[in-house]
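Every protein chain but one is kept in place in this view of the complex.
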Amino acid sequence: MQKVYSRPKGLTDAEFAYCAGCFHSVAHRMIAEVMEELDIIDRTIGVCPVGCAVFMYEYMACDMIEAAHGRAPAVATGVKRVLPDRIVFSYQGDGDLASIGTAEIIHAAARGENITVIFINNTTYGMTGGQMAPTTLVGQKSTTCPSGRDPKQAGYPLRVCELLATLDGPSYIERVAPTNPAGFNRTKKAIRKAFENQLEGKGFSLVEILSNCPTQWKMSPIESLKWIDEHMTKTFPPGVFVDR
Amino acid sequence: MNEMHHEIIIAGMGGQGVMVIGQLLAHAAVLEDKNVVWFPAYGPETRGGTADCTVIISTNEIGSPVSSAPDTLIALNQLLLDKFAPTVKREGLILVNTSLASPPKDRPDCKIVEVPANDIAKEVGNPKAANMVMLGAYVELAKPVTLDSIKASMTDVLPERYHHLIPVNCLALERGAQLVS
Partner (left out) sequence: MTDKKLMKGNIAVCHGAIAANCDAFFGYPITPQNEIPEKMSELMPQHGRVFLQAESEVAAINMVYGAAAAGKRAMTSSSSPGISLKMEGLSYIAACELPCVVVNVQRGGPGLGNTLPGQADYFQAVKGGGHGDYRLLTIAPWSVQECYEFMPLAFDLADRYRNPVMVLMDAIVGQMIEPVELHANFEIHEYPKPWATNGARGRARNIINSLWIDSAVMEDLNNRLQAKYEQARRHEVRLWEYRTGDAELILVAYGSTARICRTVVDMAREEGMPVGLLRLISLFPFPEREINALAKQGARFLAVEMSAGQMVEDVRLAVNGLTDVGFYGRTGGSVPTPAEILDRVRETLHKPPVMSTQARREVS
């Protein structure tokens, strides 16, 4: 019998400690598969965020650096500039990338820094207990906006892809929603393209993955997928924003 | 080499070339194998603020780059003359650009040298060379370095876009020196 599914070489043997149904596991696996497919595991350096994926270095089979909260694009820049023939990616959540690290991501994008950024947007600070994130939807409840995000008090969610698409630096920006088989395939393709671009020296590539947080959203994994489709995609429409 | 030690403060407005003549002195001192420190103080403005620098030239190793009582003040305008004249060492030397400032009356102990620097600079054909006239007068009086070393420092110290002014600068230096010799 043919083996059609096995653990990708880009992952270590460590078991994911993520909550059941969480997309971090999905995104990690896809990155690992892409590294294996492109045969770059032994020349890739990943930079992990502060947030639920803070332990990403336990799971990836490549060299990994743990960055301070929000600073991953600057750390990745430092690595890439001194080792231009290596493949460098950052992996960041919405609090990390779109709040405390806004300056770093905008300028890495503006410089057209030849790195790959995987952006996990799940509208919440999962690790610290479900506080309001820069991408929390209007009306969405969190532990720091218990009656729902009120724009009068807390402003509006930040659309990272749309913001970065105004810049001349980025080579590729896409937002994906892996909530169904088609979206799943689209996500894998986008991650692969974001790494291929770097191999081709095309410059800054970012994939925003609309993600779930069943635990903080207080939903079953299945319900959380529906919630992404019904609510998140209204504020954060999937699509290709830059491809050049 | 005979032992010597000079502490000079050069002061004026930004744009008067205060820093440049300080650097010419410093460069000339290096040409003559003397020890030297040049230390600037600027106002926060890029243009039009005050500017002063301290130059210390010595045959000995130089300790403090800061002078509490300079033996010489080269003052290019009234404001800075008034500010620094009281700090000059007893029986020191004060060179006053009398085109723009009147000599201090409360330092009878000091040797006051009046140099109508802007007027002389106009005569030699470069009104901006008043700083060079002052420098020529000072070098002739105190002889911390030779006038030739100053001239030899011009190409290194001045930015290339001003190199065409070197002949007229040298003329201004000499006129300053002649005035006091």
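We call the chains A and B, going by the order they appear; numbering starts again at 1 in every chain.
Note that in this section a contact is a pair of C-beta atoms (placed from the backbone, for glycine too) under 8 Å apart; a residue touches a chain by one contact, two chains touch by 3 or more.
In this text the structure is predicted, and so the values were computed from the model without any measurement.
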Among A:71, A:149 or A:188, residue touching the chain not depicted: A:71
Residue among A:7, A:81, A:218 or A:244 that touches the chain left out of view: A:81
Omitted-chain contact residue, chosen from B:90, B:105 or B:164: B:90
Hidden partner chain, residues of subunit A it touches: 12, 41-45, 47, 54-55, 57, 60-68, 71, 74-83, 86, 103-104, 106-107
Residue numbers in subunit B that touch the chain omitted from display: 23, 26-27, 30-31, 33, 35-42, 44, 62-69, 86-90, 107, 109
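Here is the rule we use: only the chains that are shown with their structure count from here on.
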Rounded Å distance, subunit A centre to subunit B centre (Cα mean): 63
